[in-house]
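Of the protein chains in this complex, all but one are displayed in their positions.
Right, subunit A next:
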Amino acid sequence: MVENNIVDGEILDEATLTLEEFAHACAVERQWVKERVESGMLGDGTHYVSQWRFTSYDLIRARRLRQMEYDFDAVPELAALVADLFEEIERLKGRLRAAGLPFH
């Protein structure tokens, strides 16, 4: 069956995710998120649970952390280190692109 309708969505960051929504979006338990926020691997360093709101950037990072942990049985700290390196590579690729230089 094919459905055709125009669906409106909301831009994340204009409406950020709560802890529960965020955990569900990453297919992890809330505790998994809490542990990584409290240890500084995720989020903006705010430790007040009532203030936890997650953005697009957090979602990309958390899914990457989860993938590293699940795919390679990586301990969370190692997954975070790999995520840091990926982000650094992306930043450097952006600079190369800005300078008109190839990166492959």
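Here is the rule we go by: a contact is a pair of C-beta atoms (placed from the backbone, for glycine too) under 8 Å apart; a residue touches a chain by one contact, two chains touch by 3 or more; residues count from 1.
Please note the rule applied: contacts and distances are computed from a predicted model.
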"Fe-S-cluster-containing dehydrogenase component", "Na+/H+ antiporter subunit C", "DnaJ domain-containing protein" or "Glutamyl-tRNA(Gln) amidotransferase subunit A" - which is the UniProt name of the missing chain: "DnaJ domain-containing protein"
Positions on subunit A contacted by the hidden chain, ascending: 1-13, 15, 17, 21, 24-25, 27, 56-57, 59-60, 63-64, 71-73, 86, 94, 97-98, 100, 104
